[in-house]
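The complex appears here minus one protein chain, its other protein chains still in place.
Letters A and B mark the chains in the order given here, with residues in each chain numbered from 1 onward.
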Amino acid sequence: MAGTDSHYSDDTAQNGTAYEYQLVASPADPSLDSEISGPARSSVNFFDWSKFNVLVVAGIFFVLLFWYIRKSESGVRWIFRKIPGLAAIEEAVGRATEMGKGVLYVPGVQEIDDIQTIASMILLGRVARIAAKYETALNVPTNSPGVYTVAEEVVKSAYADVGRADAYKSDQVRYVTSEQFAYVAAVNGMMLRERPAANLLLGAFFAESLLLAETGHAVGAIQIAGTANVHQMPFFVVACDYTLIGEEYFAASALLSNDARLLGSLKATDSVKILMIAVIVLGSILATFGQTWLGDFFATQ
Amino acid sequence: MKREIPILITLVAGMFMLIAWFVPHPMVRGAYEGLQNWAIVVVGFTYVLGVANLLRINLRQVSRKERDWPFKIVLLAGLLVTMAIGFSEGNHYTDVDSRFQWIYRTFYSPMTATMFSLLAFFIASAAFRAFRIRSVEALLLAIAAFILMLGRVPLGAAIHPAIPAAADWLMEIPQNAAKRGILIGAALGVMATGIRVILGLEKTYGGGDS
Partner (left out) sequence: MNLTSLQRLDRRWIFLAVGLLVIVPLLFNFHIAPVQPSNRSRGFYDAIEKMPEGSVVLLSGDYDPGTAAENYPMHLAAARQLMRRNMKIIALALYPAGPPLTDQVLRIAGGEYHKQEGVDYVNLGYKVGNELVMSQMGQSIPNTFPVDNRGVSVKLIPVMKGIQNFQQIRLIVNVSAGYPGTKEWVQQVVSRYHVPMVAGVTAVSAPEYYPYLQAGQLHGLLGGMAGAAEYEVLVGAPALATRGMDAQSLAHVFIAFMIVLGNLAFAGSKKGNGR
């Protein structure tokens, strides 16, 4: 152990076996050695108390979630601020229909287990319904086979739901490659050749964000982007017509659906955020006066 | 039933993983880590589907001589030749003088780096085209951008030591604060979306109606 360490965790300890510990100086100096501790036995825990603070926040969120969903189902209507990018999604598809061109939907570059990709699939379902209704070509290049299988199912079902199963073409959704920059090169090539009227860049993006957005701008497409990756937001804001920033992206599916329960969950998220702001302000004031218990409670390991 | 079963599986698996995160008991932990391993295996199998889709679409375009079909042949050749060489070399594919490494050094490495380097050009053209100072906030943003662009290169320190110091302050204080706010909001959005998916409130991702 380093001299600055204040605790030691013995990950090799067997449950039920008694262990004794002693601190021994290095280099050896018997006068600095500690006494031998009394026997200690580890045992299985059913709850990791170091995560209690997370459980508290999650519990508060669940309570608020169910409460707001019940309120929504009983007919309460919440007011949410308008997010320009959301209204623009349907306009963008409509514009593509008028121009006789297609819509390119890029679901990001992460695997299907990433929550941003899941949110992208949810939005893809809604966009696919609109595209099917307007008979607009919709192309979805994916960079992960997992995303491809889900996206194909989502688009196919969306077309079937609006009674246009016959209009679905099997190469609308395609797997391109898992390599990030090869994927960008392929998608840029699609933009330059097919010249879609609308680009929807919704998902997790990394360095390729500006490459996609600038190429889309060069072909004259209206572009709507949404991501929770903070480091890519500046590029989207600069190069796209509309950008859904952070939680706006996650709220998009709920707002587009107009479903009471989904809107209730959005309200719960807003409420938790207000609580967090209050805790941050209170914690900052307390810490200024030397009281760190609130901040310490929310510290994670 | 076709739509209910996936939602039920999502609910059970999602709630289990959520609860298991709090429970260090070896039985629960074992299942938790086992499920994560299964997820990796399932994703690995989807690569078979992905390659099959790639082959199907491109072979059809080549057979119908659709637009740009010669480039599809280049794509298919690249895929199949690289796979064949990789399999034929077995464990030795990582050797410095292997053919696989030659493909990596000669084609893959420079092409990938080239795509990334396009960013430098696109940033310059985006800065010229889109960075419009139409408000006081945009002016403040532009000033911060100038300070940071100079502060991050040796030229800034050569002009005046206050420039890199100002750049560091901008990054460590106001930028950090604003970013943390966005991150907290995004994290709440992640939590809400995850719960909606687990509880079956969102069904669209699985191909169902919401």
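Throughout what follows, a residue touches a chain if its C-beta (ideal position, glycine included) is under 8 Å from a C-beta of that chain, and two chains touch if they have at least 3 such contacts.
Being a predicted model, the structure only gives us computed values, none of them experimental.
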| item | value |
| --- | --- |
| Shown chains touched by the chain that is not drawn here | A, B |
| Option from A:Y134, A:F206 or A:F298 whose C-beta touches the chain left out | A:F206 |
| Contacts of subunit B with the absent chain, listed as residue ranges | 33, 36-37, 40, 44, 91, 94-96, 101, 104-105, 108-110, 112-113, 115-117, 120-121, 123-125, 127-133, 142, 145-146, 149-150, 152-155, 157-158, 164, 168, 171-172, 175-176, 179-180 |
| Residue numbers in subunit A that touch the chain omitted from display | 5, 9, 11, 110, 179-181, 206-207, 218, 230-232, 300-301 |
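Keep this in mind: only the chains that are shown with their structure count from here on.
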| item | value |
| --- | --- |
| Chain centre separation (subunit A, subunit B; CA means) in Å | 12 |
| Residue ranges of subunit A in contact with subunit B within the complex | 44-48, 51, 54-55, 58, 61-62, 65, 111-113, 115-116, 118-119, 121-122, 124-126, 144-146, 148-150, 153-154, 156-158, 161, 171, 174-182, 184-185, 193, 207-208, 210-211, 213-214, 217, 228, 230, 233, 235, 238-239, 245-247, 249-251, 253-254, 257, 259, 261-262, 265-266, 268-269, 272-273, 276 |
| Subunit A-facing residues of subunit B, complex | 18, 21-26, 39, 42-43, 46-51, 53-54, 57, 60, 67-68, 111-112, 115-116, 118-119, 122-123, 125-127, 129-131, 179, 182-186, 188-197, 201-202, 204-210 |
